[in-house]
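See below for the structure under consideration.
Removed from the display is one protein chain of the complex; every other protein chain stays in position.
And then chain A:
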Amino acid sequence: MASASDCISQTGPGLKERNYFGFSDCSSVDRSTVSSAHLESKNNMNMKATELRLGLPGSQSPERDSDFSLLNSVKLDEKPLFPLAPSKDRICTLSQKTVASGNKRGFDDTVDGFSESKTTNFSEGNWMFNATGSDPGQAKLAGNVISIRPSGTQLAIKSEVPAKTLQESTNKIIGTNTANAPAAKAQVVGWPPIRSFRKNSLVTTSKTNDEVDGKPGPGALFVKVSMDGAPYLRKVDLRMYSAYKELSSALEKMFSCFTIGQCGPQGAPTRKMLSESKLRDLLHGSEYVLTYEDKDGDWMLVGDVPWEMFIASCKKLKIMKGSDAIGLGSSSYQVLLHFKAKKSLMYPCFVWDLAVYQCFYKESFRPDYGSDVPECFVLMSDISFICLLAFSCVFLECLLRLRLYLLFILNLDFLVEAQ
């Protein structure tokens, strides 16, 4: 067992770590290697987080990588326990905290979470972990990092946990809809094995037969999603989402590969550099618009009707270019537009309505300023546009009134239309 001083000298520069527990040599060496490993893995993780991938909604980084899943989950869970901001020398900070609080278990668990191979070193030795239940904070970590047992079983458990999380995550990926399941059971993709043709017939059959029964609809509702310029279309299960936001983020992920192809010169390198937020701007910055075909065959913009109504009437989805989508819209809006176009000259207030509606309600009609223009400028330009319209309306009204006044007051006959 090395003395405390040895341990201190072996740790990284600039650290004032006090090793009160008499950890062995190997442990401190490992600690530094573990910290560097943690660094490396953290960097990798950041890269991975920005890397674009085609994933189903709900598939956050844990699903992609069993090792990283442990990392992430440990990280996430530790935040409430160790409120110090995660820094590069994370482990050392934590150990200071543990030292201060006298809670050695937390430190060991953290380290165990990061390095599986080091567990043997830690588990043997003079400090003993208490039983699992005694630390309430333990319970949170234990779910992800089962590290309280001695080394032999520890490794075994390690290998089990990734498999389990992977199994769970593959279940998530294949669409287990535990959060949003209308029925008591979670739905699995493609189960029971009934052809979609038959499933759809069943839906309509059951609807006609039990009209009183307000049972929630059957499992999956797959609709095709096509995108202008994409070589093939995809299918999404609308019942997996409960709001428009989830659907649009899922579609963004799904079709990211196509938009990248358009904005970057080569495929692979730009993929990594483009962050998710930039991609969202690209999709939302009036470049592409999400539309759907309803039961009557009309193409409408997604987002007008309540979600339940939308999934009941949506037959197909299409991501079209913003320029193509002008003139499209909810049916009421189209009627309004038509009406307004006719009457605008006579009734300036309708022009005002039109301007307001255009600028504030429908993003797609806003002129494209690009994504790096601040919001306030956009707002200002909208306001100036409205003012311009307002002035022109007032001007037109004045002209009309002027005509009447001139008729009455000046008796100018030539202003009257020929009989």
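We take it that a residue touches a chain if its C-beta (ideal position, glycine included) is under 8 Å from a C-beta of that chain, and two chains touch if they have at least 3 such contacts; residues count from 1.
We take it that contacts and distances are computed from a predicted model.
Colleague: One chain is missing here; what is its name in UniProt, given the choices "Cytochrome b5", "AP-3 complex subunit delta-1", "Elongator complex protein 6" or "F-box domain-containing protein"?
Modeller: The missing chain's protein name, per its UniProt entry, is "F-box domain-containing protein".
Colleague: Among the options A:L233, A:V305 or A:I386, which residue touches the chain absent from this view?
Modeller: A:L233
Colleague: Pick out which of A:I194, A:M309 or A:L404 touches the chain that's been left out of the picture.
Modeller: A:I194
Colleague: Considering the entire assembly, which residues of chain A contact the chain that has been omitted?
Modeller: Touching the chain left out of view, chain A contributes residues 48, 51-56, 59, 63-67, 162-163, 166, 170-171, 173-174, 183-185, 187-199, 201-202, 205-206, 208-209, 215, 218-220, 222, 224, 231-235, 237, 257.
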